[in-house]
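As you look at this complex, bear in mind that one protein chain is not there, while each of the others sits in place.
Chain nomenclature is as follows: A and B, assigned in order of appearance, with residue numbering initiated at 1 for each chain independently.
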Amino acid sequence: MREQVAQLAFVTIVAVLEQAYFSMEVIWARRKYTVSPPNTSGHPTFDRIFRAQLNCTEYFPLFLSALWVAGIFFHQGFAAFCGLLYLFARYKYFQGYAESAQGRLRPMYISASFLWLLIGLSLLGLLDYFLHSHYGVRIKPSLTSWML
Amino acid sequence: MREQVAQLAFVTIVAVLEQAYFSMEVIWARRKYTVSPPNTSGHPTFDRIFRAQLNCTEYFPLFLSALWVAGIFFHQGFAAFCGLLYLFARYKYFQGYAESAQGRLRPMYISASFLWLLIGLSLLGLLDYFLHSHYGVRIKPSLTSWML
Partner (left out) sequence: MREQVAQLAFVTIVAVLEQAYFSMEVIWARRKYTVSPPNTSGHPTFDRIFRAQLNCTEYFPLFLSALWVAGIFFHQGFAAFCGLLYLFARYKYFQGYAESAQGRLRPMYISASFLWLLIGLSLLGLLDYFLHSHYGVRIKPSLTSWML
């Protein structure tokens, strides 16, 4: 089983570390702008950093789901590569949002593109799997040879 | 490995698409009621839609955990079927909550029932697995033949 998921597991731990970094940024912002828990608001910059972290946290399970299904049913290496690009776009999103609400937009669209790509690859991979197991038809080999 | 999880992976991607739809509803509500990020409040209807999406997001990882453990240790097809019913109840919950706080209650109870069913099946499946591997006892065959 390990060889089918090792690269996905690696990207997963990178994603966990990125979330840990975002959480620490929130803790630092809490100290800097003196916003004590359970308050979640108090200074515009803190509010944006808090929302940036919350947004990344909300998307984290969606991202992992699409990453793993795309990796297991489409192509592990390609899914892992898209996953790393998604995580980089999320990092730029966090930085941009910390500066201004406007600054979050471009990296948000880029990260959304990579998420949709992973969802699309998941659907293609699953379609290929079900077509193959029910009708013996394969669509993936021609797709991957054309893509990679 | 793929044949043991293909149906679970399919329901997972359906769940991701449902969450993407909820997120878009929030974005549309932001525009309609002019609630700009990082604000998360401003109009009663927006507040309800925002809370509905947040609640579904909170339950998403719990749902996937129970879906996969029930599917791997109890019965993949039955878990996937319960999963689709859960996702349909969540859709009705989102629609109901968008209309009124009262409107969320009935589909909320229904979705909770399917989640508890998946948790129960997970526990039964794990009990069966550990009883079998330690004492050679099986409880699942009689259960599944009675249920399905």
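Please note the rule applied: a residue touches a chain if its C-beta (ideal position, glycine included) is under 8 Å from a C-beta of that chain, and two chains touch if they have at least 3 such contacts.
Predicted model, so just to flag it, every value in this text is computed and none were measured.
When the missing chain is restored to the complex, the residue among A:Thr34, A:Thr57 or A:Ser100 that touches it is A:Thr57. Within the set B:Ile110, B:Leu126 or B:Leu143, the residue that contacts the chain not displayed is B:Leu126.
Checked against the hidden chain, the listed residues B:Ile72, B:Leu117 or B:Leu143 yield one contact partner: B:Ile72. Interface with the hidden chain, as seen from chain A, comprises residues 1-3, 5-6, 9-10, 12-13, 15-17, 19-20, 36-38, 40, 54, 57, 60-61, 64.
In the full complex, the hidden chain is touched by chain B at residues 1, 4, 44, 47-48, 50-51, 58, 61-62, 65-66, 68-69, 72-73, 101, 104, 119, 122-123, 126, 129-130, 133.
One rule holds for everything that comes next: only the chains that are shown with their structure count from here on.
Here the spacing of chain A and chain B, counted between their Cα centres, is 20 Å.
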